[in-house]
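Only one protein chain is missing from this complex, and each of the others stays in its spot.
Chain IDs A and B follow the sequence of writing; residue 1 opens each chain.
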Amino acid sequence: MLARSPVALLGLALIAAIGVIAVLAPVLPLPSPSATSILDSYLPPSAEHWFGTDALGRDVLSRTLWGARSSLAIGLGIVVIGMVLGVSLGLAAAEAAGTLFEELAMRLVDIFAAIPVLIWAIAVVGIVGTGATQIGPVSLSNEAKLVLLVGILFFPGIARITYGLALAELTQEYVDARRLQGTGSAAILFGDVLPNILSPLLVQASVLVGIGIIIEASLSFVGLGVQPPMPSWGSMLADSKQTVFSGEYWLSLFPGLAIFLSVIGFNLLGDGLRDLFDPRRRTRLPKGAA
Amino acid sequence: MDPLLQIEDLEVRFGTFHAVRGVSLTLARGEKLAIIGESGSGKSVTALSVMRLLDGAARTSGRIALQGAEVLDLPAPALRRLRGRQVAMVFQDPMTSLNPVFPVGRQIGDVLAAHTDLPRAARRARAVELLRQVGIREAERCLTLHPHELSGGMRQRVMIALAIACDPALLIADEPTTALDVTVQEQITRLLVDLCRARGIGLLFISHNLDLVGEFADRIAVMHEGRIVEIGEAAQVMGAPQAEYTRRLLAAIPRIGLPGEGRLPDTPVVLETRAVSRAYPRARSAVARLWDRRQVQALRPSDLQVHAGQVLGIVGESGSGKSTLARLLIGLDQPTGGNVLLQGASLKPRNRTERRALSRRIQLVFQGSQASLNPRKTIRRALSEAMQALPRPERRSPEALMALVRLDPGLLDRYPHQLSGGQRQRVGIARALATSPEILIADEPTSALDVSVQKEIIELLQSLQRDLGMTMIVISHDLGLIGTICDRVLVMRAGAIVETGEARQVLTHPATDYTRALLESLPKGLAGRARFASPA
Partner (left out) sequence: MPVLTRLASALMVLLVVSAMIFALTRLGGVSPARLVLGADAPAESLATFEAEHGLDRPIVVQYLSWLRALPSEGFARSYVTGQSVNQRLAETLPLTLELVTLAFVLAVIGSIALGSASAYWENRWPDHTVRVLAMAALSVPGFWLGLLLMRWVGVQLAWLPPVGVIGWERGIWPHVSSLLLPALAIAIYYIGAMSRLMRASLIDVLGQDYTRTGVALGLPARTRYAYTLRNALPPFVSMAAMSYGYMFGWAVIVEMVFNLPGVANALLTAIFQRDYPMIQAIVLLITLVFVLASTAADLIQRALNPRLAA
């Protein structure tokens, strides 16, 4: 089916390429991303260092490839958390239409939707600190906290979309037919409704991964995201700020390009999927001609 | 004299789809020509081509001459002046055809401004006059209203006012009454015909309803698969059709067949309601309901009885409460007052076991639109799921169910969108019959189908009811359908039952004005054609 959308294919290819790099980064014949060598600082791109080196003489190519690991993992993690929470709550609220539960659930969504994600992520991480946080028996690294936090802040959007779609789907005749057969709510929601509304949700999820990656990069840029020594695109860009006037362009170009390519990959995939799924995008015939 | 409109060898293609294949016709000044066809026949495409309203994907060839102007070759400015001034169009759905954000007065004013140099005050006066002419009494007030504040009939009147605002010589009406309630349909058709007659406007009337156009058209053209299969004087087409396809269409018109003379046998009551009613809170949110206790009464307390082995028809227009009643009768919804009793016991299922038990006694056939089957499940899966409530040995094969509704078992592995409307509705019936219910409720079982298919479905339901000895309730807005298959009839209006009785009695001697109005609104065909078919 994907073959019918070159846009989706292009997006998928980009994501796949970056995914492969992320997985293979440790086994590629590259210098360690954290190996410093003061003598080699600020080397421009060359055959030896394709992307040049930074202030501490670390290999920018190696750091960029390693950066894909945290970016992809955090971007995907955020969306998985957001989807699980949002889809369950949205489905439950739609099924409970007209009840107090629906009302409470959707008011909860309203409250969380009123939270500007980036500011809150900065503030919350700032307050609880970037070190590992102990919650009961679990110790959460800053990266895990980030995933949980942004995932929770993403859920209202997903819940609203799911709720709207499910509400419409639940009025379809085939759902009534299922109820008349004595099928339970959960079976109808997950067996009939969810598969039918999954397409627009996947589109949304794909776009959200891209936003998640940008948020991670932004937080790492201000020092509240991925923590050193783990390389990340955001913190590489933060380091590059010192060289704006001196002109070591490779320090900002490559990590930024990496973010751009991964985000555009997910955006293209989302766009392509939307075109594939949206019936209005198929060949349009005037009314009466079909 | 030159004809008003002349179409020669019109061809329209959308990619590989050949929508119109060599259509030629003429329309004289003041003539009323109807084009009849089912969906996909090319009738609307033909109509839209006359105004060059098809979108960019259409490839059109041939010749269309309107008052001497070659429509297909006109440059854009001339085309704009032609539209609205020499030829105007009334569309099917007045809700979507009127601009939702502007009041009626502004929309009429803009049309007048586009084609005349009337000053603002004169445009307003003319708008009021136009609204009066289309039968809107409070014309002044109507100017300030938005389309959503008007009823469906009123909206279509406004649309007609827009169309005749600049005195066009030709009016094209594309299924102008299909989206309206039956009692309104007749008024709108009459309004259109009277206006055209009084002003000498030529009328090109597109419809799927042969019976309706038979009442007023001078000539009728029948289209099928992009071609005109027959064209001639209305009396000739209706009375002595030449084409095989026209004969099929005529035969498919549901006439009110009356049940035989004999008294209905007195069978026991299997399903009844006692003062059953349903009210909905006006406030949508559960919290707002804490202080806003106002309610909308969808169904006033109603009593009805369904006798074993008989067919009860429930007839009413949209908003009459008939669908609410259907949902209560089958237990999809619970009444806010009164009871629904199935053989004397309350119908309300308390848990899934009871729901499953109930599903073996009473079932529902839906409208048969695309949404009546889950688009992601094969027919086989849909039918198997329908038998879940049965213990394994009692389950039939999906093939047997398909045979029951006379469908090719080869269709079992298809998906709903791969079936035609008629096939889908047969699957819907098979699904309802999967548990061999004693009572079958059919909610508007033909309203989503083409005319020629409607008849097949009605006959299928009728024969199944007879063969299986089921009790059946048929809900419809269509008196023709109700009269054809029902033993008893119940007429609903505005959430209440206004009349009930044996079908023959109600249809021939209606006791209330409303039922009479419903009967009057049925198309009567050409003068002299009986409204009722001869008794079966």
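Throughout what follows, contacts are C-beta pairs under 8 Å (C-beta built on N, C-alpha and C of every residue); 3 or more make two chains touch, one makes a residue touch a chain.
None of these values were measured; they are calculated from a predicted model.
J.: For the chain omitted from this view, which of the shown chains does it touch?
T.: A, B
J.: Write down which of B:13, B:29, B:115 or B:227 is the residue touching the left-out chain.
T.: Of the listed residues, the one touching the omitted chain is B:115.
J.: For the chain left out of this view, which of A:30, A:128 or A:202 touches it?
T.: In the full complex, the listed residue that touches the missing chain is A:128.
J.: Among A:111, A:132, A:168 or A:186, choose the residue that contacts the chain missing from this document, as touch is defined above.
T.: A:111
J.: Across the whole complex, list the residues on subunit A that are touched by the chain not included here.
T.: Touching the chain left out of view, subunit A contributes residues 107, 110-111, 113-120, 122-124, 126-129, 210, 214, 217-218, 221-222, 224, 237, 240-241, 244-245, 247, 249, 252-253, 256, 259-260, 263-264, 267-268, 271, 284.
J.: What subunit B residues would touch the chain not displayed?
T.: On the subunit B side, contact with the omitted chain comes from 51, 53, 80-85, 88-89, 91, 93, 96-102, 110-111, 113-115, 146, 148, 159, 162-163, 165.
Quick note on the criterion: only the chains that are shown with their structure count from here on.
J.: For subunit A and subunit B, let me know how many angstrom lie between their CA-based centres, rounded off.
T.: For subunit A versus subunit B, the centre distance works out to 47 Å.
J.: Okay, in this complex, where on subunit A does subunit B touch?
T.: Its residues touching subunit B are 98-100, 102-103, 172-174, 176-184, 192, 195-196, 283-290.
J.: Can you list the subunit B residues touching subunit A in their complex?
T.: Listed in rising order, the residues are 14-15, 17, 19, 39-40, 42-45, 48, 53-55, 57-58, 92, 174, 284-287, 330, 332, 352, 355-356, 358-359, 363-364, 366-367, 369, 371-376, 382, 385-386, 388-389, 428, 431, 435.
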